[in-house]
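The structure under discussion is supplied below as structure tokens; questions concerning it will follow.
In this view, the complex is presented without one of its protein chains, the others remaining in place.
Coming up: subunit A.
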Amino acid sequence: MHAIEFDKLSKVFQGKKKVTVNALNSLSLQVDQGEVFGFLGPNGAGKSTSIKILLGLIGSTAGTARIMGVDVTEKTARSQVGFLPENPSFYDFLTGEEYLRFVGKSFNMSAADISVRGSEVLNRLDLWEARKRPIRGYSKGMVQRLGLAQTLIHDPAVYVLDEPMSGLDPIGRALVKDIIRELKERGKTVFFSTHITADVEAVCDRVGVINKGVLLAVDTVSGVLERGVEGYTVRLFKPDGASEECVVAKADLQDFIEKSIAQRCSIERVEPKRKDMEAFFLEMVSPKQTS
């Protein structure tokens, strides 16, 4: 059973003056349990639309979506999910602690569990000191961290995070990445959307690239990075002691090393020169531009 499954999912929005917008076009995608999946795409690509359908906030025009095998039109599908919306907004008349209690009760947690887990996540997200303050007094970063705390409180199997790093300072971003890595170690599934390629490279197992409602590619992050090796930078010392740095094509590396050794050069370093996730992403979403 897949943790998340989209099956030929389409969404057409009816605009004013009968203008239609194809926000999603037959999206099919499976995310395995225990996997960290990055959903990469530029603004308006269809990431949030996919997530909104997944959480039952909007309906699909065609196709289905399932969470842990349960159709997302059933409210029980959401009982195994922790969801962080993009630019989250929570009942700001409540304190952080009260909001977590509200969320915990919604997931039928006992008062004792809410208290224990609440303390844990508030401490983990560095919100313990602010727990009794109304959310309306929180900074943007604090609201984002509270958003993450409310996804963690009931310890779900699946996490759906819509732009989880947005609005966070470098410390906050590092914290979120750490939490995602911890979740992965505990066998949880994390599906997160972003347009920041470095975030995907840092924490994801697989990546899907979406643009204009069409899923362009799905691949493992390691596969993308390995395939992206274009050549090598070789640093060597010549017999006269001078150092030199050479860029060598991938196919020529073996010959180059043999020749260098024959010329009694000592090789100090061989570094792969690769395209990063950003280059892969740009190649996918705007191939003409990159070529």
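Everything below uses one rule, namely that contacts are C-beta pairs under 8 Å (C-beta built on N, C-alpha and C of every residue); 3 or more make two chains touch, one makes a residue touch a chain; residues count from 1.
The working rule: contacts and distances are computed from a predicted model.
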From "Succinate dehydrogenase iron-sulfur subunit", "NADH-quinone oxidoreductase subunit J", "ABC transporter permease subunit" or "Biotin carboxylase", the hidden chain's UniProt protein name: "ABC transporter permease subunit"
Of A:Lys16, A:Lys75 or A:Arg264, the residue in touch with the unshown chain: A:Lys75
Hidden partner chain, touching residue among A:Phe6, A:Phe37 or A:Phe107: A:Phe107
Where the missing chain touches subunit A, by residue: 13, 52, 55-59, 75-76, 78-79, 81, 83, 85, 87-94, 98, 102-103, 105-107, 147, 150
